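These notes concern the structure reproduced below.
Of the protein chains in this complex, all but one are displayed in their positions.
Up next is subunit A:
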Amino acid sequence: MSDPLGAEETQAKPLFMAVLNSTKQLYQVLKCLNFSTGGSKVHIQISQDSIRFSAEYGRTMQGVADLSHELFSSYELNLPDEDDLTLPRFQISLPALLETLQIFGAAEQASRAGKDSDGYSNVRNYRSNHRPDAFSNQAVGLGNTCTFVYLEEGSRLSIVIQESNITTTCNLATYLADHENDIPFDRQSINFKIIMLSPHLLDSLAELAPSGPSRVTIVISDRSPYLSLSSSGTSNLGSTSVDFGKARELLETFDATDRWVQSFQFDMIKYATEAMRISQKVSLRGDGQGVLNAQFLIPVEGAQGVSPCFLDFLFVPSIEVDEEETEVFGVANGD
């Protein structure tokens, strides 16, 4: 492994450099995107304000995490040409990145575990389990840092983890970015908008999951039940539907112009459950074409205090023909 901060640093500033004091938050957020197919790569686009991670699943689902520069203790993007505003954009293997982020903090944990293996471990355990370690690197103020360096277009992404006297350098291969093909979401013709606490949504999916549905149908209506999720196309284990009857208590914001019925692959929705788990609130929106947008608000503790981080998911609906087929199938079974 070569040291990316070596000789080249003196020559020119790297294209991008950012420093994190803890990777826990970043790891948590990126784990929500770990569903990609095709080599499990994520697109990374770096702008002056934020890093945008986007992952997709079979071109029918897309997850985007926009990490604000506030999360980082230092954030620097040096575009080579002031006039050329093409932002650096590349692909990276997400599992490899997640693996790397997990290294952070591992050294300290290991050394703590090593300390406890002596004869006095009971006494120490008592102390370390019940009180914060006064001599931990964080408490002492020793800079535990995780530095991201992207030297130039096409170079590797280097992640340097420095913890007390241990430095780990990981160079992750970067790949050429695909064409931008974000799922189109028509913000002009939004049919409904719901803001609710994410655990409610997670609970309702947990109700649907045991029957092993292949598809979930979302019905938005202007009267009770305002929001209804039902499983369809299931096996012989029956079907389930979850209704949100009391809108006032459950839904913070409810704004629907019309009845909106769309069905989605259940597996696709299931990939968003990790985001539901760690997020506080979720905003659901649907456009005229049936595309569902779920935006999760995740409070992230960054260098400048707690800042909200948004995870955006877009789901392409299953076409209606399939839905009819399912109904025919259901009737044939005496449904």
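Everything below uses one rule, namely that a residue touches a chain if its C-beta (ideal position, glycine included) is under 8 Å from a C-beta of that chain, and two chains touch if they have at least 3 such contacts; residues count from 1.
In this section, contacts and distances are computed from a predicted model.
Enquirer: Tell me the UniProt name of the left-out chain, picking from "TBC1 domain family member 20", "DNA repair protein rad9", "phenylalanine--tRNA ligase" or "Proteasome subunit beta".
Expert: According to UniProt, the chain not displayed is called "DNA repair protein rad9".
Enquirer: Tell me which of A:80, A:154, A:184 or A:245 is the one touching the absent chain.
Expert: Selected residue, touching the omitted chain: A:245.
Enquirer: One chain is left out of this view; which of A:145, A:204 or A:318 touches it in the full complex?
Expert: Counting the whole complex, the residue in contact with the absent chain is A:204.
Enquirer: Since one chain isn't shown, list which residues of subunit A touch it in the complete complex.
Expert: On the subunit A side, contact with the omitted chain comes from 197, 199-200, 202-204, 206-207, 209-211, 225, 236-246, 249-250, 277, 334-335.
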